[in-house]
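Right, chain A next:
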Amino acid sequence: MGINYIVPEYRVVRDPDRCIGCRVCERQCANEVHSFVPQTGKMAADDAKCVNCHRCVSLCPTGALRIVKNEDTFKINANWSNKLMQEIYRQADSGGVLLSSMGNPEPYPIYFDKILLNASQVTNPSIDPLREPMETRTFLGAKTKKIQRDKDGKIIPNASPYLELKTPIMFSAMSYGSISYNAHESLARAATELGIYYNTGEGGLHDDFYQYGANTIVQVASGRFGVHADYLDTAAAIEIKMGQGAKPGIGGHLPGTKIVGDISRTRMIPEGSDAISPAPHHDIYSIEDLRQLVFSLKEATNYQKPVIVKIAAVHNVAAIASGIARSGADIIAIDGYRGGTGAAPTRIRDNVGIPIELALAAVDQRLRDEGIRDNVSIVVGGSCRCSTDVFKAIALGADACYIGTAALLALGCHLCRSCHAGKCNWGIATQRPDLVKRLNPDIGYKRLVNLVEAWTHEIKEMMGGMGINSIESLRGNRLMLRGVGLNEKELEILGIKHAGE
Partner candidate 1 sequence: MLKEGQVRIPSGCAISGMFSKAGKCFNGEAIIKSIEIMHDRSNGLGGGFAAYGIYPEYKDYYAFHVFYDNTAVKKECEEFLHRHFDIVLDSEIPTRKIPQITDEPIIWRYFVTPLPAKLKNSHLDEKEYVVRCVFKVNTRFSGAYVFSSGKDMGVFKAVGYPEDVGRFYRLEEYNGYCFTAHGRYPTNTPGWWGGAHPFALLDYSVVHNGEISSYDANRRSIEMYGYKCTLQTDTEVIAYIVDYLNRKMGLSFQEIASVIAAPFWQTINKMPPDQKARAEYLRNIFGSFLVTGPFSILVGFEGGMMALNDRLKLRSMVCGEKDDMIYIASEESAIRIIEPELEKVWSPAGGVPVVVTLNGGNA
Partner candidate 2 sequence: MNYVIIGNSAAAVGCVEGIRQVDQKGKITIISDEPYHTYSRPLISYLLCGKTTEELMRYRPDDFYQTNKVETILGQKVTKIDPDAKQVLLESGKTVSYDKLLCATGSSPFVPPMKGLETVEQKFTFMTLDAATALQKAITPASNVLIIGAGLIGLKCAEGIFDSVRSVTVVDLAPHILSSILDEAGAQMMQRHLEKQGLKFYLNDSVESFDHNTALLKSGEKLTFDQLVLAVGVRPNVSLIKDAGGKVGRGIVIDATMQTSLPDVYAAGDCTESHDISSDQDRILALLPNAYLQGECAGKNMAGASCVFDKAIPMNAIGLLGLHIITAGSYEGEEKCVQDKESYKKMFIKDGKLKGYILIGNIDRAGIYTNLIREQTPLSEIDFDMVFEHPSLMAFGRGYRDKVLAGK
């Protein structure tokens, strides 16, 4: 052991008057922060190991624990922050790429928070969702407008394959492997009960979850893990993942040590081999290649299922989306730079991509300008944190939102951003059986259901407040939005007026 340059980020504070030595904290910390010292008969903590996941705090029966920011600091420097200095020490130590998890935590502007909603006053009545129907049913897919009639002149319902959602919220792609079996089961069961969809991510679909196929979106990503005929057939929709908001332009890497048992079987790769998702799809180097894959998948599933193309929100997202809208894809999913991940290079996560609000506004407007908005539905993700984020996204032009981080929070995640360590104390981002079992899907699925139902209630309240009683009347209804503290350019891109206008 040489010099220890790393200063613990957090401190465990234990109230000696409240600690009863039950050792629950010790048993519950996979990072082995807490220990019982027989000599003193008291508990001790190793701050350096603490990732501030709050498991111990949440389970401490007497509320004896607090995790606080370590007030220890290097000399204050506005340019060289503590964080940067520590990162340099870490890299000088390891020679490696810095790894992080979950979404970009840096203080970039959050446009959702600078957009305000309208409500009815006098000239137009607000609608009480407790008295009147308030509809959130959403269809995702191409809205091809070709009226055909039978011999009696009745319309033939000839809609393209679509997804039907009871509420415009879906669980975004999180692979089995990056998250646990129990997390997947929770998502699958919640999606089924809610009448929405969850997404396998690029980890294949565990045999046990084929029963939830009607509410499952299966992903085909650059590694093609777990893709086979039954996988595609079982799903309600197929998502081609081109990119991810947390790490645009970067592939994925699940180390071989995690490729064991069911994970290996589900991904269809040998135990112990690294699961490497290449940065690009090596059969897609252009938009026309993408079109080929879209139609390959449609051909493979008999043109019965909508195909989603998921891209990260990058600078020219509008043009890319325009290409995708003409590729035969039915749904475009756009993932903003705040989107979560099980592991990403820190520098990429924190510096690549653009905010989802701007990307969405640009894409929606571009597709309308080109008259092809109805070719596709737009689903956005990358930090829809609450019902108003969802609401604002829909008013900006989205058809539905993907929630990932919010869903994990509902399952207990405390955003300690240590998923890559594989020791998730909440049983979410781990494959260690003793940790996985901490997430009981009976509880987890219900919490997800509660969350989405709560958001749906709030969405209905807000809709009613502005006199809208069906979600499609909100979609792209940017007049219902006003910006605060935004400059002309931002307002122009968002396509909204400033508050007061």
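Candidate entries met the following condition: all candidates are chains of the complex that A comes from, given by their letters.
Please note the rule applied: a contact is a pair of C-beta atoms (placed from the backbone, for glycine too) under 8 Å apart; a residue touches a chain by one contact, two chains touch by 3 or more; residues count from 1.
Remember, it's a predicted structure, so these values are computed and weren't measured experimentally.
Asker: If you apply the contact cut-off given up top, which option from 1 or 2 ends up touching chain A in the complex?
Answerer: In this complex, among candidates 1 or 2, chain A touches 1.
Asker: Could you list, by residue number, the parts of chain A that touch candidate 1 in their complex?
Answerer: Listed in rising order, the residues of chain A that touch candidate 1 are 120, 123-125, 127, 132-133, 135, 137, 139, 141, 143-145, 147, 154-155, 157-159, 162, 368, 371, 373-374, 397, 466-470, 472-480.
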